[in-house]
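Excluded from the complex is one protein chain; the other protein chains are retained at their positions.
Our next item is chain A:
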Amino acid sequence: MFAKPLDKAALAATSRRTFLKGAGALGGAFVLATQLPLTGKAFAAKPGDPPAPNAFVRITPDNTVTVLIKHIDMGQGVTTGLPTIVAEELDADWGQMRFAFAPANAEVYNNLFFGPVQGTGGSTSTANSWEQLRKAGAAMRSMLVAAAAETWRVPAAAITVEKGVVRHAASGRSATFGELAAKAATMPVPAEVKLKDPREFKLIGTRLPRLDTPDKITGRGTYALDVRRPGQLTAVVAHPPRFGGRVKGIDAGEAKKVPGVIDVVEIPTGVAVVAKDTWSAIRGREALRVTWDFSAAENRSSEAIMAEYKALAAKPGLKAAARGDVGKALAGAAKVLEAEFEFPYLAHAPMEPLNGVIEPTPGGATIWTGSQFQTIEQAVVGSILGLAPEKVAITSTYAGGSFGRRATPNADYLAEAATIARATGMKAPIHLVWTREDDMKAGRYRPMVYHKVRAGLDARGRLVGWEHVIVGKSILAGTPFEGMLVKDGIDATTVEGVADMPYAVPDFLATVHNTKEGVPVLWWRSVGHTHTGHAVETFMDELAHAAGKDAVAFRLDLLAHHPRHVGVLKLAAEKAGWGEALPKGRGRGIAVHESFSSYVAMVADVTVSGGKLKVDRIVAAVDCGLAINPDVVRAQVEGAVGFALSSVLRNRVTLKDGEVQETNFDGFEPTRMSEMPKVEVHILPSAEPPTGIGEPGVPCLAPAIGNAVFAATGKRLRSLPLDLASLSGT
């Protein structure tokens, strides 16, 4: 999501004002929040809760340790990784660790990289929590020790803690955390805590079982779609079939005759059918007759929008990065290569369709949802319901996938739920449910993007100049995040991965045109890197080939100042057997890319036979700093391959006269079991602080596969999804 972890100090200085302005535009008064230092003050997680000595850790007499998770779990494993950090500093036993989702409260639970906002995204959950949770665990440990010292009348320094047991060896006394919990809660919270030397880590870096597995293999885990509140009604919305369309007329006669349908209301985003259960609501929507006004809608087809992008690419854009004199360098080059890349709109298509419950409460409301931006959701829903943001509580559930879709700058589907709750008189909890068709057709997609690249080689095959043009819609313009990540009209999420390309090219120019078509776009797992990584790494392969050099050696020559790129590139190449001869019809390709401060290289092995492409194996090397739970890191990279593969092979969202053509998993088919390649993940040992791994597994997959296809067939496929039809006859 975010290009880089946002610098807290910079945010505080410059962005808060802008963010508040943006939030104000959403209609919500905003509560200023600051990073909460570890002070002697007691915290209540939400108003009315008993004060606890620590906002993140609860120890109860049943000898369990519950870590409050300020982030959302969309599958990325924070409900295991974050408790691991606490357990380590606390010297707890893994078997006593539990987790609970924290309530919405930006004063206590803000993302330290987002400033005054509680939110999950940009692969920041572990990185921003790392020190915070280490300190929380260490503080709690120190209070347990103090409680034992006071009870046993022994010096604290003579007490040890191991696997959840506090001991005084000299007297042979010991107590569990649970036994000491009540007393520990009365001890002063230490102002300073000593953190462990990483060499003392016992849990971090080991394989610990996920804490969410039991919920998820029994059907017990609650997702937003499973929330059942007393008197709850279900709403589905007939959305305009073109973006920007408006309701012209409604004939709700037949819809209201459907048994179970209770109400039909017009809302700004369409027409809502409210019913006693989901099936009635869906049937009611089918019976609804709505006519639409498309006068202000986006009425073009994808091809027409792409044609506009290509025309724009021929004109000067805004400079995202420039050094040297690229015109001169290319004019003097022995060889100049040129390539263009087209990328389609892509749906996130999380398995759990978007949904949320808004429940009226005395003087406020409660949202039940698995969404990524709690603070924004409180502000938006509050503004719709006429409530101060802090009167809007959020009970976070598991999220059935997201890939960025549940992080919206305008809380889109929850705003829809709140609007329906208000329009129907706040009489009952409203469960707004998007069906799969809504998910596909009603938007927020990875932007469609066009890249045009030229680069030169000198007579010795050395890279001498690189000129790169990107055209695509800004994700952030017009959102509360504009002030943070749009500078001089350039959306950082459009150019990340190109503007900061690591290869040593003395003469370099990257320009951008941020367009404004009426198709709603959003960050999609790894954001700009989904296209920049592909364009750069595919073109590097072409350049290496044109220079007559090995693809790994060519890159290594240009990465002298980037040791972490080099580390993963070499490791992936070594583990994959780079350089081995392969039988006819098989090919091997490589790519390396940094995103979200993590480094990934991938080697793809493919077979092209009878015109069909099969991806046989992916070998990945990753450097994400210290791996808290290496098995979760491996799982995220394996999963990134499975997630992204279908976007390499076939996925696209297509507009025809403004209307999205793909409606379900037939037209937009995710990867299936039989297509899944064997994936090997190798983690580079590192003592650097942990960075993200939710997104960085995505960017290298497409270029590694495309480069492998070239190695197998001599055909260079650049645009995504790969033009597999062109492989017939190979």
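Basically, a contact is a pair of C-beta atoms (placed from the backbone, for glycine too) under 8 Å apart; a residue touches a chain by one contact, two chains touch by 3 or more; residues count from 1.
One rule holds in what follows: contacts and distances are computed from a predicted model.
Peer 1: Which of the following names does UniProt give to the chain that is not shown: "Ribose import permease protein RbsC", "Spore gernimation protein", "(2Fe-2S)-binding protein" or "Na(+)/H(+) antiporter subunit G"?
Peer 2: Record says "(2Fe-2S)-binding protein".
Peer 1: Per the definition of touch given earlier, which of A:163, A:216 or A:656 contacts the omitted chain?
Peer 2: A:216
Peer 1: Check each of A:317, A:642 or A:706 against the chain that is not shown and name the one that touches it.
Peer 2: With A:317, A:642 or A:706 as choices, the missing chain is touched by A:642.
Peer 1: For the chain not shown, which residue from A:91, A:179, A:263 or A:352 touches it across the whole complex?
Peer 2: A:352
Peer 1: Any idea which of A:176, A:278 or A:654 touches the chain not displayed?
Peer 2: Only one listed residue reaches the unshown chain, and that is A:278.
Peer 1: In the full complex, which residues of chain A touch the absent chain?
Peer 2: Given the touch definition above, chain A has residues 73-77, 209-210, 212-223, 225-226, 228, 234, 259, 277-279, 282, 349-353, 398-403, 435-436, 631-632, 635-636, 638-643, 645, 664-666, 669-674, 676, 678-679 touching the missing chain.
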